[in-house]
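Note that one protein chain of the assembly has been removed; the remaining protein chains are unaltered in position.
Chain IDs A and B follow the sequence of writing; residue 1 opens each chain.
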Amino acid sequence: MKIMNCPLNGPRNISEFVYGGEVKAMPNILTCTDREWADYVFYSENTIRVITEWWFHSPSGYWFIAERHTATDEIFKTYDPSELFNQRIDFEATSALEAEKPV
Amino acid sequence: MDFYNLSSAKSSRSSLLSLNKVDRSHSKLEVQDCTVYSRVGFRGVGAEAFLESNGLPIPKLPNQSLSYKNGLIILRLSKSEFWVVDTANKHHALIEALELSSKEAINVYRLYCQHSHGCFLITGDADLTVKMFSKVCSVDLSQGVFALGSIAQTSVARTNAIVTKQSMDGVVFTLLLADVASTQYLWEAIEDAASEFV
């Protein structure tokens, strides 16, 4: 079986991991247009190259980041998300609700 | 009630489960179901300081556990995630107190491992335990590789599980925590795996 190196747990069978999508910047939900939101949610370059993506080690509930080639399936690097994200990101769900007015 | 304390509801836990459910009929390995014993988890950047302020020792690195006193095991599952597991059914009051005081702590989030996980304790010959696990778990748990106090968060019999090796009163045991909904299945799987070591 293919082995992936978990930054927390070490080398494990790929079946212990769940793919979590490409790492990409989320648009501001309060100010972005529907088209921008659709682009974030549905659209993707989806091409052949090394991509940076979220992965989840299911038995330990641990999210991390991997750099993987989308054709050779070679995993070049895995690391803790703290290397890219150094602070907590809060989503202002309540203000979004207020902004939503009945049509 | 703004804070429902799961550990304090000990008396309401199902009494259908025998507290002393042990399988030893067909194997040199003994499996004990500790699911109804108390345990609690904490997560967050304040979790380590919170546990220390409550006088508990902390494993230095992620994926390590240590044995405190009388079967109280402290697991460090990541940099900021800790579980306190009672394997002797003696520490309910301590766990309840921890849980209540965490309510005030900053950057500490309680984890519902009491009700999310089942808990088995496996004792018996160390080599046979390793052999038994090698049938159901892809991580090498053998003596030289998986030292006392190591944790493996992995798949056991196709179920997500936490495995750690610890000791109490000089007796080495393996603690197995897995999704509570799978406990019946996992019990049978372990029983089956252990049955060849007679």
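Convention: a contact is a pair of C-beta atoms (placed from the backbone, for glycine too) under 8 Å apart; a residue touches a chain by one contact, two chains touch by 3 or more.
The rule is short, and it goes like this: contacts and distances are computed from a predicted model.
The chain not displayed here is annotated in its UniProt record as "FAD-dependent oxidoreductase", chosen from "ABC transporter permease", "Polyamine aminopropyltransferase", "FAD-dependent oxidoreductase" or "YeeE/YedE family protein". For the chain that does not appear, the touching partners among the shown chains are A. Residues 1-2, 13-15, 18-19, 34-35, 38-39, 42-48, 70-73 of chain A touch the missing chain (whole complex, contact as defined above).
Rule of thumb we're sticking to: only the chains that are shown with their structure count from here on.
Our note on geometry: chain A versus chain B, Cα centroid distance of 30 Å, whole angstroms. In the complex of the two chains, the chain B residues touching chain A come out as 62-63, 77-78, 138-139, 152-155, 160-162.
Note for the complex: chain A touches chain B at residues 8-9, 12-13, 15-16, 57-60, 62.
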